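Below you'll find the structure I mean.
All protein chains of the complex are present and in place, except for one that has been dropped.
Right after this comes chain A.
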């Protein structure tokens, strides 16, 4: 409303209190107890609910990643591999699937997951053989025995 003079301003009253209260109560309608009806209690609960939801949006990413990791660990143990082995060997074989997709494959495409586990196992064995080398002595060393005089 456009009130054009000071006396009119002084005489104005708040007319949309109902809607201001409903704006808050509409977010509290599914709460338990008096906080879904009484404005004073609802304001506090709704404020806490909003703050918790903002913080939870950041935690959700961590929670979901932990869930995917648990699932991948369970699935790889079924194939005889541990999670760190599985993931590190997959990355060394240049397969860049993220944990969300590997967890989905473990649930819905078991054959594909089995082939990924076999790939990781094979890369692991090749890594061991590369690390062990030929079994010969390294060059440049002429004696391994220490003489004490």
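The definition used in the following text is that a residue touches a chain if its C-beta (ideal position, glycine included) is under 8 Å from a C-beta of that chain, and two chains touch if they have at least 3 such contacts; residues count from 1.
Simple rule for what comes next: contacts and distances are computed from a predicted model.
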Checklist outcome for this item: Taking the list "Large ribosomal subunit protein bL21m", "Radial spoke head protein 9 homolog", "glutathione transferase" or "AP-1 complex subunit sigma-2", the UniProt entry for the undisplayed chain gives the protein name "Large ribosomal subunit protein bL21m"
Next on the checklist: Using the document's definition of touch, tell me which of A:3, A:38 or A:129 contacts the absent chain.
Outcome noted: A:129
Item to check | Touch list for chain A against the chain that is not drawn | outcome: 47-48, 50-51, 53-54, 57, 93-98, 100-101, 104-105, 108-109, 111-112, 115-116, 119, 125-126, 128-129
